[in-house]
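See structure below.
With one protein chain removed, the remaining protein chains of the complex are shown where they sit.
As written, the chains take the letters A, B and C, and residue 1 is the first residue of each chain.
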Amino acid sequence: MATRQTSTLARFMMAPSVILLFIWMIVPLAMTLWFSFQNYNLLNPANVSFAGLFNYKFFYTDPAFFQSIWNTLVLVVGVLLITVIGGIALALLLDQPMFGQGIVRILVISPFFVMPPVAALVWKNMIMHPGYGVFADFAKFFGAQPVDWFAQFPLFSIIIIVAWQWLPFATLILLTALQSLDGEQKEAAEMDGAGIVSRFIYLTIPHISRAVTVVILIQTIFLLGVYAEILVTTNGGPGYASTNLPFLIYRTALLGYDVGGASAGGIIAVILANIVAFFLMRAVGKNLDK
Amino acid sequence: MGNITLNKVSKSFGTTTIIPELDLEIEDGEFVVFVGPSGCGKSTLLRLIAGLEDTSAGKISIDGRDVTGEAPAKRRLAMVFQSYALYPHMTVYKNIAFPLKMAGEDAAVIDKKVKDAARVLNLTNYLERRPGQLSGGQRQRVAIGRAIVRQPSAFLFDEPLSNLDAALRGTMRLEISELHHQLKTTMIYVTHDQVEAMTMADKIVVLNAGNIEQVGSPMELYKTPKNLFVAGFIGSPRMNLINGAAAARHGATTIGVRPEHLGISTTAGEWKATVGVAEHLGSDTFLHVQAGDVGTLTVRADGELGVRHGETVYLTPSPNKIHRFGADGRAM
Amino acid sequence: MKLNTLFLGLCGASALAFAAHAETITIATVNNGDMVRMQKLTDDFTAKNPDIQLEWVTLEENVLRERVTTDIATKGGQYDVMTIGTYEVPIWAKQQWLLPLDGLGADYDAADIIPAIAGGLSADGKLYAAPFYGESSFVMYRKDLMEKAGLTMPDAPTWEFIADAARKMTDRAADINGICLRGKAGWGENMAFLTAMSNSFGARWFDEKWQPQFDQPEWKNTLQFYVDLMKEAGPSGASSNGFNENLALFQQGKCGMWIDATVAASFVSNPKDSTVADKVGYALAPDTGLGKRGNWLWAWSLGIPAGTQKAEAAQKFVSWATGKGYLDLVASKEGWANVPPGTRTSLYNNPEYQKAAPFAKMTLDSINSADPTKPTVKPVPYVGVQFVAIPEFQGLGTTVGQLFSAALAGQSSVDDALAGAQTASVREMTRAGYIK
Partner (left out) sequence: MARAVSTRRKIGFTVAAWVVALLIFFPILYTIITSFKSETEAIAGFSLVPSGTLESYAEVQAQSNYFKFFLNSVIIAVGSTILALVVAVPAAWSMAFSPTKRTKDILMWMLSTKMMPAVAVLVPIYLIFRDTYLLDTRIGLTVMLMLINLPIVVWMLYTYFREIPGEILEAARMDGATLWGEIVYVLTPMAVPGIASTMLLNIILAWNEAFWTIRLTTTNAAPLTAFIASFSSPQGLFWAKLSAASTLAIAPILIMGWFSQRQLVRGLTFGAVK
């Protein structure tokens, strides 16, 4: 819907971003690809040799590989479910008239400002620890056996921590979407005899679907890369119960210093992430055209 | 000056043709209205002239200068958009001053021109307000003010009144016409409302599916529509179009009779009809009648006429006001 | 364009800064108490060496290790002095990434360094990193609870005694666990403890041909013993407990015994932090009569990367920080109890230190009873007591640690954990070319 002149200009104005990101993508990617075909341990730089596809084979035959992919997906989906559903609920609540709305909003979005490693440390030791965490204190107060979160529900515990960090983001975006819902529309629906549930299903949900899409897309990208929380809390254990793909790569890269293996893992992760993104786009992408 | 010529201009998006090749000549100082049903390409045609879209082929010239490839800013045209497209973050004053500022005018000159325009448009008291604080009509006037300060060679209006209520639309119609008489600048006005077209235009261009159906003064179009489309589109209420035996009797495939050209009698006439709904407007009454084989007709009668639903009346078309159309839809 | 100018300007500025303080050395350290204290005493060094400025980078252990390893392996040249452990030194020395410390000065008295510690930091008879503080592990126990259980802790207990005592001391109703041990997965977490423990059970990571040994009965005995003991007498949540979690438990009086680093003694005996400060006793790490005890050996040490431009200044600093004078300095400022332990024999002969640190003798004995060059009952091809000093160990150790913590958490059986560890080790060692 524009003239050739503006289109040309548009291409020109997009160029800096595209070129920068292209370099930013291609250079590390090319280097990673190159390393992924090398036997290269950082601690043994004298012994670099061509490895062919061995690094890939080694990575995907890792006993933790398939579980780590599963865990990655569970983590992403789990956090998305909690944050989207929780976010909608919270947004609906915060949209109601109340005293001190500003302060409540601030309190709710605060977790987003906490650095991930700090969040993990706080949750692990001060909240969830079965010996002296707050949960345990409460459990004991009510005479119950404290739950050993990280041993019994390692992945779920991490999902809770990560969801806590991302809930504010979802709430914020969804709340703003809710607030842009036309008041007259709501009233019209009320006149039409729509109950609170059907109003929510037929009016609110379609209205915020675009915001939900944004939440899902942006969060997925960040959630696919979560590893700091795992490192701080469970170190991937017990067993491989909380090892996800980034943690597996972390183990290879920064514990094993196996640059070749980690590079192969990185490439595999990129491919898998893009597959996820592809399906995600297919599933929710149409919401973006609105 | 504001002489605009379109020479074999066409526009297509991909394989879809919006406007097939067309020629059009707009004289300096003319008030031209593009009219047609929605989706007929009239807005696209306007945007081609404005330079907001590229032509796919052909040449557009303004005052003899080829502007086909020129940026909109350089064509010395001003445009009033359907949504007014005011800058929401600027005051009325700044909105009106914006084109002058872009042209690099002196602050004192800008001030004078803005204030003059505001006076003409009755906006003097609103100069410090933002568009959001204005009524629809006021916004419309700001948009016009923004257009006139540049003293363009032509004004382009893209359905400027469609967002206003009926009463305001009438007033604004008059104001724009009045403005045209004062400025004597070429105006091109796009609308789907034939009343606006009839009341304002020096020249009407009727468009249908990107094609120009007919160009002419309002009365030309009213009196001698070239085809069925124009006949049906111009005039309110619509012309009665009658097929079949009644038409054949006049040696045509279709005949058209305007509601005001049907004589009505309770005793005798050419077609017998049963009265349906009667719309009493005071001065006039529009009767919707069922005339057997001839079909449903609309009749314009005197306001005093007292017929009731279900009564029988007799209609007679004025013989010299019958429009005859051939099988191809063209006037005969 | 502007960016470019800015960039050039910055380069210019840093070049200028470089010229003005020709000798700013950057030191990477771990954030443990002794290191932080050293940082606060910097003034003493700069007063003695006015031409040398010190820049500190303090990081937690795991991040520090990643950071300095990446830097030294890629020759990034960001640091002039690095704090590294007994694990890194042999590997890095072999790569010739570290400068041999031969310029520490005449009064440094390298011979005073505790031999077991020096052995772990040397290669080919040359010292590659100077120990800042050293530690072994031993048993810390609650004298009052031991008495209540009607037992007396010998100086050198056996595992059998420990297990028996732990079970007797456990009183779930009073929230007292007989024994607290590391359980969090990680090569420096549960595997540090379990590897050291396995040594006393006669187990080893690899035989002389680098064949992993997790399929041997010694490992089965070790892990089974550990899991059973923790199940019956350990705290809940043990599989995510590391040093700090256990320290907190012990300090709150929730542990009857705790086997961990000797440095913990200074925390648990400090009345300011500990509710049980006056009730703690110490004993050597347990054994099973096979000749090795279940204690480890570690020294946080200062090394100088081979690429540094400021080797001389760096050596001066290392000499200051690890010399005898530093111990006196800390003693005079903060008391003998706060002196970094475990590096010099002379410290343990100092009566004032012995008085201030009741655990001194037991610490020294523990250190001396560990031998990184001969860590196990059966012969092994590697160096290191609670680790295997090969580059692959951190990754492999963490994997095995994950499997063992699953066994502790009851999510897999001991046999499955061992089988998994064996598979993972064979895989990793084959890949790295140790198993031909």
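One rule holds in what follows: contacts are C-beta pairs under 8 Å (C-beta built on N, C-alpha and C of every residue); 3 or more make two chains touch, one makes a residue touch a chain.
A quick note: this is a predicted structure, and the numbers were derived from the prediction, not measured.
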_As a test of the contact rule: which chains in view would the missing one touch?_
A, B, C
*Hey, which of A:A51, A:A64 or A:A119 is the one touching the hidden chain?*
A:A119
*Using the touch definition up top, pick the residue from C:E55, C:E208 or C:D328 that touches the left-out chain.*
C:E55
*Touch list for subunit A against the chain that is not drawn*: 1-2, 6-7, 9-11, 13-14, 16-18, 20-21, 24-25, 27-29, 31-32, 35, 42, 90, 93-94, 96-119, 121-123, 125-127, 132, 134, 137-138, 164, 167-168, 172-173, 175-177, 179-180, 183-184, 187, 214, 217-218, 221-222, 224-225, 227-228, 232, 245-246, 249-250, 253-254, 259, 262-263, 265-267, 269-270, 273-274, 277, 281, 285, 288
*In the complete complex, which positions of subunit B touch the hidden chain?*
50, 52, 71-73, 77-79, 81-83, 85-90, 98-99, 102-103, 132, 146, 150
*Residues of subunit C in contact with the chain that isn't shown?*
6-7, 10-11, 14, 26, 28, 30-33, 36, 39-40, 55-63, 66-67, 70-71, 74-79, 243-244, 247-248, 251-252, 261, 263-264, 267, 272-275
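The rule we apply is simple: only the chains that are shown with their structure count from here on.
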*Tell me, please, which two chains come out on top when C-beta pairs in contact are counted per chain pair.*
A-C
*Distance-to-centre winner among chains (Cα means, whole assembly as reference)*: A
*Quick one: point me to the chain whose Cα centre is farthest from that of subunit A.*
B
_Geometric centre distance via CA averages, subunit C-subunit B, whole Å_ = 88
*How many Å are there between the centre of subunit A and the centre of subunit C, using C-alpha atoms for each centre?*
35
*Hey, how far is the Cα centre of subunit A from the one of subunit B, in Å?*
55
*Residue list for subunit B, restricted to those that touch at least two other chains*: none
*Could you tell me which residues belong to subunit A and also touch two or more other chains?*
none
*Mind listing the subunit A positions that touch subunit C in their complex?*
41-46, 54, 58, 61-64, 124-125, 129-132, 145-146, 148-152, 231, 233-241, 243, 251-252, 254-258
*Under the touch definition given earlier, write down the residues of subunit C that touch subunit A in their complex.*
62, 66, 69-70, 73-74, 91-92, 95, 184-187, 189, 235-241, 244-245, 248-249, 252, 254, 391-392, 394-399, 401-403, 405-412, 417, 420, 423-424, 427-428, 431-432
